[in-house]
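Would you mind keeping the following structure in view while I ask a few things?
Of the protein chains in this complex, all but one are displayed in their positions.
As written, the chain order gives the labels A and B, with residue 1 at the start of each chain.
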Amino acid sequence: MELLPMYALTAVVLEFKMAAIALVQGRGRVSTGHFVLPEDAKLFKGTEVTQEAPIVDRASKVWRNDLENIPIFLILAGIYVAAGLSAKAFAFYCVVFMAMRIAHTYTFINAIQPARTIVFTIGALIMFAMMIQILIEVVF
Amino acid sequence: MELLPMYALTAVVLEFKMAAIALVQGRGRVSTGHFVLPEDAKLFKGTEVTQEAPIVDRASKVWRNDLENIPIFLILAGIYVAAGLSAKAFAFYCVVFMAMRIAHTYTFINAIQPARTIVFTIGALIMFAMMIQILIEVVF
Partner (left out) sequence: MELLPMYALTAVVLEFKMAAIALVQGRGRVSTGHFVLPEDAKLFKGTEVTQEAPIVDRASKVWRNDLENIPIFLILAGIYVAAGLSAKAFAFYCVVFMAMRIAHTYTFINAIQPARTIVFTIGALIMFAMMIQILIEVVF
């Protein structure tokens, strides 16, 4: 697959994955009927609480971890595409990173360790490999 | 308007909108004199507290929601521009998304429901429409 289609696919898949967390959060709020915002408690006829339900809080941590990793990966991937580097290596980075981030969300939501730490680390190493290639081929 | 100028305008407007939240937070901290960081309490001659003032906390939630939506929208929009897809559809996506995110900040800060949920949902649907178009025209 060429660079731009692969890049587009990766961005779309990862955004669908992130948006799926919003569904976990919404379901958690409605099923418990607990809302931290008074206007939401009123709208959904629930109870105003000071802390989110555990599953909502956990989903929030998953998303936060995504925000620390996915936008910067996609920005670096955009630089890779603009520089026109190897399409084969790019497909490898993208497919592994997508798989690891999906596995990270699954293992984080379901509290599965040490799998979560392992898939997180592989995802981070893939991003670093792409960064090193960018440094060598684009910067120096 | 061509693709790149429209894209540039959208990114600049959304960044100005996000930066405006920082002003709400700063004003909230100074007007209450409450700071969670001891070095800030000392610098601004305020009181060290363990929790931010309600308006500062609310502004923080608005910004968090922005971070979950705006960078990924702009990254997808960048792919759209790089692929050179329809400028008319792009202007529609950008203008509606900008309007919905500005309305989202306004309704969130002022606790206006169900308007907040409605404008959030329209913004998310616009992003999904752009993603579907990218999937069809760039990936497949």
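The rule is simple: contacts are C-beta pairs under 8 Å (C-beta built on N, C-alpha and C of every residue); 3 or more make two chains touch, one makes a residue touch a chain.
None of the values given here were measured: they were computed from a predicted structure.
Undergrad: Check each of B:4, B:30 or B:111 against the chain that is not shown and name the one that touches it.
TA: B:4
Undergrad: Which listed residue, A:5, A:28 or A:71, touches the chain dropped from view?
TA: A:71
Undergrad: Determine and list the subunit B residues touching the chain excluded from the picture.
TA: Looking at subunit B, the ones touching the missing chain are residues 4-5, 7-9, 11-12, 14-16, 18-19, 22, 37-40, 42-43, 63, 67, 70-71, 74-75, 78, 81.
Undergrad: Going by the touch rule given at the top, which residues of subunit A touch the chain that is not shown?
TA: Subunit A touches the chain not shown through residues 61, 67-68, 71-72, 75-76, 78-79, 82-83, 111-114, 116-117, 124, 127, 131, 134-135, 138-139.
Quick note on the criterion: only the chains that are shown with their structure count from here on.
Undergrad: Taking each chain's centre as the mean of its CA atoms, how far is subunit A from subunit B in angstrom?
TA: 18
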